[in-house]
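As structure tokens, the structure follows; a few thoughts come after it.
A single protein chain has been removed from this complex, and every other one stays in its place.
Lettered A and B in written order, each chain numbered from 1.
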Amino acid sequence: MTAQPITLNGKKLIILGERDGVPAPVIEQAIAGLGGEVAYAATQCFV
Amino acid sequence: MDLEDQGRIKELAEEFGKDGIVVLLGAPTTESSQVQFETVTTGDPSYAGPLAGIELGLPAYHVFEPHVKAAIDPDQYAENIEILEMGLDADAIVDALAGMRAG
Partner (left out) sequence: MPTNRPVIRGAATSLAHTPTLVRYGSKPFREANARPEFLAELTRGLWGYDEACRYLPNQVFIGSQSPARLWEVEQPWFDKLAEADGGDAPFGHIMEERRFLALLACADPFKHVLLRERFWEEMGPVLAESPLTAPLASAAPALLTDAQLDVALEASGSLPLFAGGEGAPVGVVKTGHSEDEALSAAVLLENLCCKVSGALAVHELLDHVDGLGVSDVDLVLSCSEEAVGDRYQRGGGNMAKAITEFAGCDLGTGIDIKDFCAAPIPAMVIGASLVESGVFENVVVVGGGSLPKLGMKSLYHLEQGIPVLEDALSAVAVWIGRDDGRSPTVNLQAVGRHPVKAGAALDKQFRELVLEPLRRLEWGVDRLDRVVTELHNPDITVSAKAGDVAARNYKMMAAMLAMAKEIDRSDIASFARAKGVCGYAPTQGHIASGFVYVPHALREMAAGAIRNCMLVARASLFLGQMTELTDGMSVLIERNGG
């Protein structure tokens, strides 16, 4: 079963990345062009 | 979750409302994903930050989740996220968040 894509168009996006996971700039790059506006983006480092 | 982040998220939620916002997560473990999901939906589980006891109910997804993956251009996904997904316990993260949504 194919999942329904989420709609980002017209949304304010809050991006919470992680150093050892997916950093915020990588998420921003991946979703560029999907219509959402990045309102806040941060990358955490837990060590 | 970092207290500074919680404060900013609270402000944005107050300004745009939960229907105007989507939260995207990139945490590397199930536990850290769960904490972040919980913080922006039912409130800060550590009761330390500005979102303690505040149910924002924001729609939140990990970028490994099928609904997000389906929205991202496959080439972009392959280039930027696929190896990270392979190197982390992505299935467990996806299952954990699905479980939290199911309640």
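Before moving on, here are some points about what is shown:
Operating definition for what follows: a residue touches a chain if its C-beta (ideal position, glycine included) is under 8 Å from a C-beta of that chain, and two chains touch if they have at least 3 such contacts.
This is a predicted model, so every value here is computed, not measured.
From the options B:Val40, B:Ala60 or B:Leu84, the residue with contact to the chain not on display is B:Leu84. Although one chain is not shown, part of chain A still touches it, namely residues 19-20, 22-26, 43, 45-47. One chain of the complex is left out; on chain B, the residues touching it are 28-29, 31-32, 35, 46, 48, 80, 82-84, 86-88.
Throughout what follows, only the chains that are shown with their structure count from here on.
Residues 2-8, 10-18, 20-24, 26-27, 29-34, 36, 39-40, 42-44, 46 of chain A touch chain B in their complex. The touching residues of chain B, counted against chain A in their complex, run 1-2, 4-5, 8-9, 12, 16, 20-29, 32, 36, 40, 58-59, 61, 63, 65-73, 76-77, 80-81, 84, 88.
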